[in-house]
Structures are given as structure tokens and as C-alpha cells.
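First, the structure itself, so that you have it in front of you.
One chain of protein is taken out of this complex; the other chains stay put.
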């Protein structure tokens, strides 16, 4: 089987990463790409790395035309705009992996409060498969829409869930201090992401107000059944890619070894989640769909450290992993 | 007055930063420099930036010779080795700013436990001036030895003390998540600090075991009279310079504005400590002795964010500031 | 004497560098700043590093108001726009250091061909002091307008002139391969200077068409009297600051030592230009007004290597140096 893949919103970094991964995928390939601003150009006109490797032309979005050339669409649009587009793609019978936050949360109210928009398709909130095959593979397999997880939430949910579920840590005292590469801020020219603003500098942003905080809380609850109180602080770090989350926890009485075992049991059969003894650096997983996590004692606290690549496992790699599950391919195809 | 400055252990990054700052100091200049491995070379032989700007020759360490050419010595040696050298310098009548941890702590036991060496001059532990003029200017003015503060402790003590002293935060629940540039790891060739190991990567290190944790605890106690329980996690960040500390606190009932006011009162007359409204980035203070800090609400926690340059306010700038106080110069000389 | 300095166009990186240098200048200080887009804000509203250090408010441009508060104006506007503004400042009796290319060249025709604009004040072309005190100190001393040199030209003219003047190299075969930090591209948000576009990447740009090529050619001719044929290629390098120019030359029969001597004689009394034996790196001069250059044999060619900081000696440091000369201050004030 060869899966034909379309990308809606092809100009950004998540799209570039999809193109990179599809280039090496043994049983999927890029067949269509759309962009409002760059229609009419070849893909290498916006991503020069594609020169000589890819001859897809960028078109204006047209769901019927996508239906003719694609089996699945990766929708890389911003929240709000995305839901409406996803609906049109579903209406013509396509399957979709949605990169926006529009279908990730369980509650329309929470969504509308944090994202400050009216949701265009609220019926789908809370019933859409969350694209983390480590927990939702069955839902994903048959889904028409998969809500691709947020980058920070991936780096927090994966280590948190097994510890919370096993009752090994206090759910009311969780701090996630995350450090992300600059690609997470997107490819639109902005002062804050100019080279000379972010290079040789690290800073916190959106302190107390980042939209991934409710996503972490929601998903940990959905998977573990427990309500957590989480403080989440993202930092912009001078590197292209990678997220490191340092997570401060209060153990309830078990040992570090108990925590490591809970992780190993949960992720035993996962091809991408690795429980390691060393302190993971983002470089150890850079450019891959792999996750590394470890757990340490610090006084009477536990500190979990989790490293992912924000563009791969935190975005486009997860999307390909979801696609592999949706179409019955090997979960690791194109991702090693 | 012109203060004649010697540097013992001139090959590292803190020495290079001292040279840079002295080059522009209106009333101090470098008159001697020593190094075991590089004696006989001109300074530009180890710091090419000095070419054409400085003609001091590197010598082997000899306290009598230093006495002849210097008024004050900056001792940039590792802990353990430093205390012995400082003693020899004091014995010949020199004044010393010591960059090591040897005289920072109040307790010989704590020192020996964390640094795992026998202290060669334990009488001086607990009675040496801690080189933070924001709190200890009187001690520094008349000191023969000043213990120059650790880089991470500077970024934690300055924001913590006024909040702890005022009772605005719970002293038993303090987390300091710090991110440092690579220069903090020194200039000795090691795998871990090679460009290709640290570039494009962030990682935690020394989780639960970094020696600056007891220094933070000790100094906050010494200044505020309160005992704190602090979890401290340092991270190696892909940049030359800078420390950002993100500090998680539990407020006791006051408002963010109360916290900001406590800071402003404390640092009102300090030329270097700035309470700001924006979220500080390390770049905002890079290459300077300035400190920026702000305070934010995040759910029921407070988050203090403090940015310094680890080589300037975190090391050599603080040393020059201490020297200025010791010799009655303007506190900001050479530091703007 | 205290020189009062105004900055027109205060939002960019050259203005930030001026502010940094003036902060430590012993006899000059910032008294006014203008910007079309940011009038009404304090300076730290556009440059957060100024928080607590500078309380100048940004205003809209008004030459009369500047006359009241300034002795000299640093005009940091783009070419074309700058000449008109400079004229208004001169008309009210102010002295000006102009950062644009508007008054650098000797020929209106060459200017209009390369910059593709009608020059608003052509009478001043060819008669304005070129702000390189190493060659034009007398002109600068009495000038009302000083044309501050381009960054790349500074890194090429300084090494080229003594060799060309002495007849040591063939003027018809000169290649300047330059590598610049990203700050040279300005602070306006553009795709090409986003962090994730330039980080971890090096690329040539404006090959065969960069406007600094005629400036190099013009100034070498003006100073040495000889016409050169120069190929100039700039490269965008993943670093904030610095220019390294690697210059390929054909010797006419002399030795490398003859070339080094020609340099040493020329720059003997210059406080900033250093002829060195090592291969200079941009880091050796980073954040300073210093210049390092060396000369090597490679087969039958000579290779000159010159390092400057593009924001300091390549822009704002040179401007302060020019101001120092204009107002009879020490040439190195504020620049060490």
C-alpha cells in the first residue's frame, strides 16, 4: 500500500518536517500541498531543501481536488482556522491529522476560554482521537480526524501519566518547567524570533498563561482519571529544535525505582519512548521521533526529565506515527 | 588612586572577563598574572583578544612578587587549591577576592560534606565577607578576603531574600530551576563542553546534588534569618554566557505587587539590580553587571524570574564591584 | 566637557550598540532619541536591556528639539531617507554622524547606480568626511557631517590600503570573502533573519551585487590613489556579531614580512588596529572597537585575514570614535 499525503498550510516548519519524513517513508508520499500565499510555486520555492527532491506544486486549498490526489491530509493551520478546514476535508471523505489545538481538549468551555474564539465545530470536541498512539492507538486506527498533540504536552503527559496513574506522586503539586527550541514559535517573521533576539539568550514566556497548560491537565485526567494541579512555564531556548521538560513532583512514599518501573511497564512495547539512566539532553533525540526520560531524587522531591524533538515527536513525527496507525502501516515507518 | 590588580590562575574564562573589565576601568589596571601551565607567555598567548592591548607576562605564582606589584589579587583557582593560596597572599599583606567556594559557607561541616575535601583554613569559614555588596558592603569595605559569590547563588539569593525576609513566601517550598551558559563549566577541555556536545541541546545536570544548593540555603539564612528548603536544578544551555533562574514559590497571602515592592525597597539604591515589568532574558544583561528580575502569578504559585550574566555579575563583574567597595572607588567603575 | 548625543532611528541594533557604549562613556551621554514607530515609549520599551539604566523617552523627529538637547546626532536611518534628515540637522546647526551610505562614495553616479535612488543632497557627495580616523582624522575633526563607514568596507579597507599603497600586491586581482554575523542584516522582522533560518547554517548572499563592493573600491582609491578590481562576497554566519574577511591577493615580489611591516607602520599609532601573528577569530574582538589582522602565504598567493565586530568598529564603535575626534575627546573614550 502507498498512502498519498496532502499538506494544507505548507509554508511552516511543521510542514517542512513532514516533507523531510515523507521523503524517506517506504509506503507514503507527498502528493499535494496548499498555501494561501504561495500557491503557484513549487515546494522548493518555499523550502529550498526540497530542490531536486520533490516536484509537487503548491495550490490553493480545494477539498475536492485534495480528495482526488490524497488519502490523508495533514492540516497545518492555526487554531480556529483549522477546524473549519478539517470539516471540509471530512465532508469530502478524507481522513485528517490536525496539527492545531482545535480538537485536543475535552471541553468546549475550556477551549473557548483559553483560545478566545468561538469553536466552529463544537460537536467534535471531546470525541476526537488524541494523537498519542502510546495511549489511544485504537481510537486513532479508525478515526477520521486525529488531533495531533501539542509539543509541550507530549513532553509532560508521557512522563506524568504513569506516575499519576500509579499514585506515586501527589497530583496537586506538579510543576513543569519546559525549554523549547525556537522552531516552536513558527515561521512567520516576528521581532521576537529574529536570530539576534533569541540567539545567546534564554527567557521564560507566557508565564502562567500558556495554552498548553490546560491541554496537559485535560489529557492527564482523560488517561489517568485523576485531576492534577499543574504549573507550566515555557522557555525560549537558543536552538532550532528540541524540548526538555524538567518536572518537579512530590512522591507519595514509593522509591525512584518504583517510578522508573511504572514507566517501563507503560512503555515496554512502545518503539519510541525510552526510559534511560542518564540525564537526557535534547540532542539525544534531535531529528527523531524518540523520547528519553529519567527520574531522580532531589531532597524530598522527585524530578522527572523528559527530552523530545518538538518538530518530530512534538509535531510532524507524531503525525506520521498517527498516519501509520490509521493506515495499518508499521508504527515506525519513516520515523527511524 | 590607581588600584594595581593581580590575577592568580589567568587561563580561564573568569580571568578573561576580569581582563576585559579592567581594560576599561578608570582607576584600576592589571599588573600581574600567574598560571602554572602558561608561565612565560604573554597574556595574549592564552587570551588572543588581549593582543595589542595588554603586555603583562604570565609568571609562576610567588606571593612576595605579587605583593611588590599588586594591591589586590583576584584568585581564580578551584576550591581546595584556592584556600591555601589565599592564605599565602594574606600572609604577605595582600587583599584578595577569592573566586572559589572555599570561604563562602558558614559551616566547615557543610563545606567538607559537599566539597569532599579537608578545608585548609577552617578558621576563616563563616567569618569571611561574602562578596555581595547589596547585603555585605560594610564587611567587604574592610575585608582582607572577600568570598566572591557563586554564579547560580547570585541569581537565586537576590530575588529570594527580600521575599523570604518579608514573609511573603513559604520558606519550605522553594524551587530554583536555573539555566546557564556554557562558560560556567570552565575552560578545561572536556567532552561535555565540546561545541558539538552542547550546541543545539539543553540538559539538566547535577540534579539534586549541585554544590550551589547549600550556598543558596546558607546565604538566604544568613541574610534573612530564615531557614529555607530549596530544590535546585541547573541546566546547561547552548549559549556562552548568562543565567536565567525561574523560581517557583508559594505566596503566603500577599499580592504580586507586594513582592515587587519588597524588591524595589531592597534594591532602591543598588546601581545594578533592576526590578522590571517585562520577562527578563539573559541577553538583556549580557556582558554587564546588571541584574533584571520580575515576579508573576501562575495559578496559586508565584514565579520569580531573574537574569544575570554568569561571567559578570555571576563572577568577574561582582569581583570588580567588590574591589571597588574595598578600595573606596565608585561601585560602578569599570562596570557600565 | 560633556557631549550630549541624540540618536535618530533608535529601534535598531546599531542604536542599541550606541546606547551600550554611551552608557560607559566618561564624557558623553544620551540626551534624545527618535523613532517614527515608537515615539512615546521609554527606550527600554524597545531595548529591554536599558531597563533601570536609561530614562530617555523616544520622541518623533524634530530638528529644533534635537538642537536644544544635543551637540551631535547619530543618524541611524536607511540610505535615501538619511540624507534628507541629515540636511535638516545640519541646517539647525547640529553636527551629525551618518550611519547610512548616503555620503560615503565619491561619485553621485556610482551612488545612484548602486543604490537606485535619486540623491537628495548630491553636493555633499565626495566632499564629506569618511569616518575612518585611521586615515581621515583631520577631516573628521572639523566636519559637520561624518559618513560612518560600512561594516564590510572597514574589514577590507584597513588591511588593503597599506598593501596597495606600498605596491606589495597586484591591485587588479583582489578577492574579499567576508563572513558576517546576523546583526548586520538589521532588526526588521524578515523571514531570512529568523532564528531558524540562519542558525546552524551559512550561506553567501548578494553574490556579485553587494553595495559595499563599490565602497571598498572607492575608498581604497581615495586613500591610496590606486584603482583596484575587487570581487566581494558576503556570507551570513550563525552568530550575532563579527565580520571576518579573508582576502586573497597576488604579491608583487615582496615577503610576508614586508606586508606585515607596511601594516605596522601604518597603524603604529592607532589605538584599535592590531597586527597579530595568530589567525584572528571574530570572538577576539567581539564587543570591542578593536581590529585584528594577519597575513599569510598560501602557494603563490597572500591571504590577509581581518576580524572586526560589525556593530562596534563596523558601526557604532566607529561612530563614537568619530565623535571623540570631532569633539576633541580621547579617541578611546567609551571604547575600551
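Order of writing sets the chain letters: A, B and C. Residues in each chain are counted from 1.
Following the convention adopted for this analysis, a residue touches a chain if its C-beta (ideal position, glycine included) is under 8 Å from a C-beta of that chain, and two chains touch if they have at least 3 such contacts.
No experiment lies behind these values; they were computed from the predicted model shown.
*Asks:* Among A:79, A:119, A:283 or A:313, which residue is in contact with the omitted chain in the full complex?
*Replies:* Once the missing chain is taken into account, the touching residue is A:283.
*Asks:* Of B:13, B:99, B:114 or B:263, which one is in contact with the hidden chain?
*Replies:* B:13
*Asks:* For the chain that's not shown, point to the residue among C:171, C:184, C:242 or C:259 touching it.
*Replies:* Of all options in C:171, C:184, C:242 or C:259, contact with the hidden chain holds for C:242.
*Asks:* With respect to the chain omitted from the figure, which of C:188, C:231, C:252 or C:265 is a touching residue?
*Replies:* C:231
*Asks:* If you put the missing chain back, which residues of chain A would it touch?
*Replies:* Where chain A meets the chain not shown: residues 23-24, 26, 44, 48-49, 51-53, 200, 274-276, 278, 280-281, 283-288, 290, 292, 336.
*Asks:* Mind pulling the chain C residues that touch the left-out chain?
*Replies:* So the residues of chain C touching the unseen chain are 175, 177, 179, 181, 197, 199-205, 207-208, 229, 231-233, 235, 237-242, 244, 246, 248, 279-284, 286, 296-301, 303, 305, 307.
*Asks:* What does the interface between chain B and the hidden chain look like in terms of residue numbers?
*Replies:* 13, 182-183, 187, 189-191, 193-200, 238-240
Keep in mind that, in the parts below, only the chains that are shown with their structure count from here on.
*Asks:* Determine whether chain B and chain C, two copies of the same sequence, contact each other through the same residue numbers or different ones, counting it as same when over half of the numbers at the interface appear on both sides.
*Replies:* Since more than half of the residue numbers are used by both chains, the interface counts as same.
*Asks:* Chain A and chain B are the same sequence; what rotation (0 to 180°, nearest 5) superposes their CA atoms?
*Replies:* My answer is 180 degrees for the C-alpha fit.
*Asks:* Distance from the CA centroid of chain A to that of chain B, rounded to the nearest Å?
*Replies:* 39
*Asks:* When the C-alpha atoms of chain B and chain C are each averaged to a single point, how far apart are the two points in Å?
*Replies:* The mean C-alpha positions of chain B and chain C differ by 35 Å.
*Asks:* Taking each residue of chain A in turn, which ones touch at least two of the other chains?
*Replies:* Within chain A, the residues that touch at least two other chains are 197, 199-200, 238-240.
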